[in-house]
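Mind having a look at this structure? Questions to follow.
Some chains omitted; the rest stay in position.
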Amino acid sequence: MTQDIFGTKLMSEEEAVSKFIKNGDQLALGGFTVNRNPMLIIREIIKQGIRDLHVVCHSHGQGLDLLIGAGCVSYLEIAYGGMGRFAPTCIRFRKAVCEGLIKIDDYSNYQMSLRFLGGAMGLPFMVTKSGLETDLVKIDGFSKEDRGKGKIATKKLEITRNPFGKENDKVVLLPSLNPDVSIIHAQYVGEDGTVRIKGLTFADLEQANSASRVIVTCEEILSRSEIRKDPDQNSLPPFLIDAVVKAPMAAHPTACHYFYDYDPAHLRMYANMASDDGTFERYLKEWVYDIPDQAAYLEKVGLTQLARIKADPFLGYAPGLDRK
Amino acid sequence: MTAYSKLEMMAIAAGRLITDGDVVFAGTGISMLAATVAKRIHAPNSVVFFETGGIDPSLDELPLAVADPRVMAGASMNSGLIESFSLLSSQRLRTIAFLGAAQIDRYGNLNSTCLGDYHKPTNRFPGSGGACDAASLASGFIIFMEHEKRRFVDKLDYFTSPGWLHGNDSREKAGFNRGGPMAVVTNLGIMTFHPSTKEMVLSQHYPGVSPEDVANNTGFDVDLSKTSEVLPPTELELKTLRDQVDPQRLLLG
């Protein structure tokens, strides 16, 4: 029987970030816009002043915007930066791109997911027909000088002919991604380190399988026998996981299926505060820098609001929640 | 006759383009309304799925984002992006996508990325997300747009999602093996594409809108000669939309 996570992988968010994330790392963000963003780890990255991150993701919202706004990101490969009706375009993201504060390269969601899958499968590249002729394949967001540096691919992509098809059968080859670190939030981790994600997995599994190091925050720790009772439901094996942080509601203000809904009140407040440099700094101070730990964070959110977003155990979300 | 809003007209008009058995790649907002109203009225065997991996959820409450937990409840399957885009690409299915954009050109090519130069934009939008994928890979796609000159442009600032490219057979020649824009549903009417040239034409205008209103709000020449007035929403359509699709009035307001 392999060793359990106690005394080895189970640790605080502070230890997880200081041990496994450093300046300049290529970082894959788990979750998708309003769901299962690894917010606790993102706040900890900001608190530890980690800089010059090269973020790779598909469609991201809250966590990404905070990370960019706090000045942690230098390079970004992305398909979508938005928060639905709360911020159709992520606010600090938009500002950073328009002001040239970060270097950005655009792909599509499938393209980015395929790049993670390619990395996870140990393949050098993946193929798609998505994006032929568009600026996604014609405009390189990164400079020639940046190409090949660190984890930046030597080329954005390559257009070639399908050797099994006809003359016009062109395809796009996409370089696989193998990020330094993947951060994800899961509902459950077993005492043995097995990870179980409920609801949609987005590209979290491809990201974790492709990364050199993986940090998982979770709502609950299950016993070894409990999590191994139905192995069909499990998502990642222990030997790919470097750090497990037990932290209920670590995805707040984004949702975590079966545990809590997204927090419309917080997301509206964030959108308001993010739209001005001064109030954004205040948000960072009040909700990141001045918060010692997750318990204090949840205190600040407040029991009333936490009760509002508590998920129905069968539906997985908070029915009737005021989302206007 | 019951009064209705432009949003209701758009959702219902777009929903009518869905046929029974379609596998619909939906976004949020108006596309959710369109897909759901179609499913509840004339296309009961159409299925809605989301790029995030949610396949045929019960949609008892309207999701406000494609990653809303409401796309996971009562579903046939919960999976992930890879599985969802694989379905989108499935050659055995008729997959129809709903897309929005910031700019569109006469061939239905879309920009949802930025205004101005890509490297130093004057404005930035969210980006492709799955739009480029849906435009590239689905059996067809339907676009929602506000009808304004600054959105219906001669040349896109950035080319995010492929429509009919340069018209004629250029899409096929570029390597796409199916798909292309079927219609543009705007607040003024429904635009389609000429069968051979693939140039945008006005197909239907809403009651109270004249073909000239469309021309005046389009940044390129558009053929107005074949337009007719849209059938306004029926009582059943309106009632379904209001009572069953968005009873919380999250989108209908």
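Lettered A and B in written order, each chain numbered from 1.
Keep in mind that, in the parts below, contacts are C-beta pairs under 8 Å (C-beta built on N, C-alpha and C of every residue); 3 or more make two chains touch, one makes a residue touch a chain.
Bear in mind the structure is a predicted one, so any value in this text is a computation, not a measurement.
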Written as a formula, what is the chain make-up of the whole complex? A x2, B x2
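The rule is short, and it goes like this: only the chains that are shown with their structure count from here on.
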Separation of mean Cα positions, chain B and chain A [Å, integer]: 28
Could you pull out which chain B residues touch chain A in their complex? 28-29, 51-54, 60-61, 64-74, 78-82, 85, 88, 109, 113-114, 118-133, 136-137, 158-162, 165, 172-177, 248, 250
Can you list the chain A residues touching chain B in their complex? 31-35, 58-59, 78-85, 88-90, 93-94, 97-98, 100, 106-111, 113-114, 117, 128-136, 138-139, 141, 168-171, 199-206, 255, 257, 261-262, 311, 315-317, 319-320, 323-324
